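A single protein chain has been removed from this complex, and every other one stays in its place.
Naming follows writing order (A, B, C, D and E), and every chain is counted from residue 1.
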Amino acid sequence: MDIALGTLLSPIVLFFLLGLVVALLRSQMTIPEAFAKGLAIYLMMSIGLKGGVAISKGDLGWDAGFVMISAIALSFLLPVIAYALLRTTTRLSEVDAAATAAHYGSISIVTFVAAGQATAAAGLETSGYLVAVAALMEVPAIISALIIAQRGAAQPGSVAGSDRGELAREVLLNASVVVLLGSLLIGWVTGEAGMKTVAPFFVEPFQGVLCLFLLDMGLSAGRGLRNGWRQLGPGTIAFGVYMPLVSASLAAGVAALNEMGPGDAALLITLAASASYIAVPAAMRLALPKAKPSIYLTLSLGITFPFNLIVGLPLYIWLANAISAGAA
Amino acid sequence: MDIALGTLLSPIVLFFLLGLVVALLRSQMTIPEAFAKGLAIYLMMSIGLKGGVAISKGDLGWDAGFVMISAIALSFLLPVIAYALLRTTTRLSEVDAAATAAHYGSISIVTFVAAGQATAAAGLETSGYLVAVAALMEVPAIISALIIAQRGAAQPGSVAGSDRGELAREVLLNASVVVLLGSLLIGWVTGEAGMKTVAPFFVEPFQGVLCLFLLDMGLSAGRGLRNGWRQLGPGTIAFGVYMPLVSASLAAGVAALNEMGPGDAALLITLAASASYIAVPAAMRLALPKAKPSIYLTLSLGITFPFNLIVGLPLYIWLANAISAGAA
Amino acid sequence: MDIALGTLLSPIVLFFLLGLVVALLRSQMTIPEAFAKGLAIYLMMSIGLKGGVAISKGDLGWDAGFVMISAIALSFLLPVIAYALLRTTTRLSEVDAAATAAHYGSISIVTFVAAGQATAAAGLETSGYLVAVAALMEVPAIISALIIAQRGAAQPGSVAGSDRGELAREVLLNASVVVLLGSLLIGWVTGEAGMKTVAPFFVEPFQGVLCLFLLDMGLSAGRGLRNGWRQLGPGTIAFGVYMPLVSASLAAGVAALNEMGPGDAALLITLAASASYIAVPAAMRLALPKAKPSIYLTLSLGITFPFNLIVGLPLYIWLANAISAGAA
Amino acid sequence: MHSRLRLELIIERMAAPRACKLLEAAGLTGYTVLPAISGFGGETRWSRDTDMSASSDMVVVISIGAEAQVHAALNQLENLLGSHIGVLSVGEVQVLRPGRF
Amino acid sequence: MHSRLRLELIIERMAAPRACKLLEAAGLTGYTVLPAISGFGGETRWSRDTDMSASSDMVVVISIGAEAQVHAALNQLENLLGSHIGVLSVGEVQVLRPGRF
Partner (left out) sequence: MHSRLRLELIIERMAAPRACKLLEAAGLTGYTVLPAISGFGGETRWSRDTDMSASSDMVVVISIGAEAQVHAALNQLENLLGSHIGVLSVGEVQVLRPGRF
């Protein structure tokens, strides 16, 4: 498979692997947290702006609306499936299973970005509104998982008695939702003309910045794995690999129903298959403090993210091509 | 007004508004301080270099010297007016009034940068030496305000017995003075040739970096407002809006006297109208520790900065055009 | 000398001097550590990638292998000479002398980068594998110095009983070795095609980023000098100036033996002449905690780095031209 | 010198604002929050470098206060902190300006 | 174990260097400065995120020392700190290597 090799040998994947290997070898090297967090905000502004400009050029039709609604439904649904799978195939407690499930219903923005690069490399076209879809899929999974946790014996016992308003604000106004949607809107309003002035910062250097960021993600994933792998049984590790495939299949169905083009379908499938490691952990810490971060973080960042980046992406693109060929 | 709309819909203003709204909605999102501070130094190096290169191409005549001297005088004078206005129209204590007055005599470099963008968008030409003017206007207001405070009953009671030498060093060698003047000199010495090698970093991405920085400023301004607005009476808030207009009028007079072109005049007017929120607060904390930062910071960053960015800039450009049309 | 003036008036040297002067004048301005460390990683990724791409285009012959082996030998040898000189001409204790010697056998990556700029400006061609040479010269000097320290009366008494494995990992997997070699490999594998996608981040802005980084180095060097110069006797200061010349002469011999071209020779000479101030201090702190950082850091960053940057570079280029003219 | 209490609360960064509100409500006149970079508790180690979400970051809240206020704060914090959050300790210190606390 | 005093000074970042000089002058053999990220005092809350000038940033200076030196430092700090700056407290601690302090 050409795409698979192309993906594997892209600078971003190689830098991720470099970080991973270095961390597993127990190097002490780090990229300062403040610097990496700054780059993360840059990346989100950039894809938001690009999405907004893309929307400003075309027009958002009914079909985009249907995709958005399906995506939200998917984000609500996936944690239910994930929870059921975790409870039947692993020994995770109810609260750990619920917290982990939330991660797999939500999305990983860096996986989305990498999918954007891979689809472009594969010559597929994508629509700007998928950035909005990404932002919309972040939150529903959290709500879904909290309902699951509350139904089970696992009383949430929220952190420090924080009321629901606080939690809602934390979740709905978390950095990635805010920056993605805000930048999308700004890109939409200012359009091509506004973009031209900021492109030398937000467009051209984007792939290079991504390399630096993925080096850091490799370091984090490797360190997380080294510290946390003992807490993951084989069933949990397997979940980190097959759950993305389950989500991808469902998303492929949604994409087929909506008759999405292959590029857009690949992005939607990737979103469903990806698992959160920034927004959801933070929310879980507030809402389900009894759940162990070492489980859900290690699984999402240490297992699922590398799987998606290296094995998943070419697969999802192939799947997207298959369903749209079927549709046509 | 075309300029007003253009300003309002520019990416930098929109990102500022995004940050402001998000902070007022009490989102927890932040841009790491170290990252934002790094960007601030980048911005100052960039405008310093550009100013220096501009000077190296033309020649600094007597008129530039006159403008510089007038600007220094303005920076000395404005705190006197501000102090008188604050003492007569608000309930601020002597020391709070003096500290606040210092901010309005000094300048905001980001407002200056935004004015540079706006004048360029309006098709006006500006001279490089205005960067030096900006640096020169930072400090005199501080001295002026300290003299006022000492005259009043408000004994300074400097922080931790710091001697004057320490204060002078802090004030004269603060980061923005040093980086602006240093980069100006370097740009002047290395000229166009040196600039070419660093332009892909210091010139092309500039506007994009500014967007990221203004997102952070919006967040700071919004949080400052939320925490501090209770301490500001209506009189103080009004001051934050009309004082820039007072300063702008005086600066317009200076510009007319010096027969400055419309672009340069707009920049000088903006400098006078802008209020410091980095260099002066730090100096006040050392020199007038009894003054409340929550007052002067909230006023300068939360009221005056947004006012200048959104309402002020188009107004100052219009004013600059008016006086130079009158002069011609 | 044209090259000397060109070097002295290059933006990077001027920004270094700006930082140096400002710090000596006791300004409090700083560039946040996290930001500067992020830039350092960027710089290493960039030169690693560029070196790798250069290798991917040519072919690595036996001569490159010989140069690498000679360079490693040089890094082992230089601390022995440095130690002997320090013990005979200064009052440094055995452990301080050994720790300092390690710095001069190892290398400074920023000096190497500056040499790259200067050779390019002088119209000389250089080979990509020199980046690997740089990485290979980082570590041997540390081993060499530890053997010296152990032979002398100076019992290492390693930090907190750290075993050798920990020290080895710290030294062999330190950030610069890892990032340089890793990026070199990635550049080699992805070649020109991969580079094209990341060039707007890793290539074009490089010189500008270097300016910002050197401003920070000037600040560090100046502060180090101000705090630490009392601990340096005249003999030690002299060593900081003549030791680079000793190393440069030896490296020139190696370059002549290997019949290196003038550009490559200049880089090798610069590597030998430069002294570490990041990787080696960290290793010494673990391995020889009794050695005083204020001595070796002040000497390496405060004396030798500025000397090399301002006086050394033109000299080394001249020397490299001389030997290759002799060889031809 | 006058005797006062020094309350030290090691707590999840996300839960800190809530705890701080309680300190204010209990009448303490001030507190200061310090960042932590790594730690260990129960069976797990955390550190900034392994967690991009910063969700396991801790902070340390220090508050110097009079006995009455510190005890008021303790009572409320006890309810607030579940069994899963925070490490709370109180020590005795001497201060110079007793009026402040 | 030997008894020593632990001085803890919560102080404005800009005023800290001056206070540190006093500690050195009082004969204390060492101190360590920690950054704070937010706080509350009087009527106002500060945090890094609301203040681009960092002018209200605080730091915490810790110094372990013998009674004589700590008391010497206290006397001088008392003068130095106006009524508006810094929170100073002293606690008792045990140390292993008494010769150091």
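Just so it is clear, a contact is a pair of C-beta atoms (placed from the backbone, for glycine too) under 8 Å apart; a residue touches a chain by one contact, two chains touch by 3 or more.
Bear in mind that the values here come from a model prediction, so they are computed numbers and not experimental data.
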What are the shown chains that the omitted chain is in contact with?
C, D, E
Return the single residue from C:217, C:232, C:309 or C:323 that touches the missing chain.
C:217
Residue, one of C:177, C:279, C:299 or C:313, that touches the chain absent here:
C:279
From C:149, C:181, C:268 or C:297, the answer for touching the chain not displayed is C:297
Contact with the hidden chain only, please: which chain E residues?
1, 4, 6, 20, 23-24, 29-35, 59, 62, 64, 91-97, 100
Name every residue on chain D in touch with the hidden partner chain.
8, 10, 34-42, 58, 60, 74, 77-78, 83, 87-92
Residues on chain C facing the left-out chain by the touch rule are 30, 33, 36, 40, 157, 159-162, 166, 170, 216-217, 219-220, 223-224, 227-228, 231, 277-282, 284-286, 289-290, 292-294, 297, 301
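By definition in this document, only the chains that are shown with their structure count from here on.
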Show which chains lie in contact with chain B and also with chain D.
A, E
Intersection of the contact lists for chain A and chain B:
C
Can you compute the centre-to-centre distance for chain B and chain C, using the mean CA position of each chain? Integer Å is fine.
40
Using CA atom averages as chain centres, what separation in Å is found between chain A and chain E?
45
Got the chain E residues that touch at least 2 other chains?
none
Would you mind listing the residues of chain B that make contact with two or more other chains?
30, 32-36, 38, 170, 200, 205
What chain pairs are in touch here?
A-B, A-C, A-D, B-C, B-E, D-E
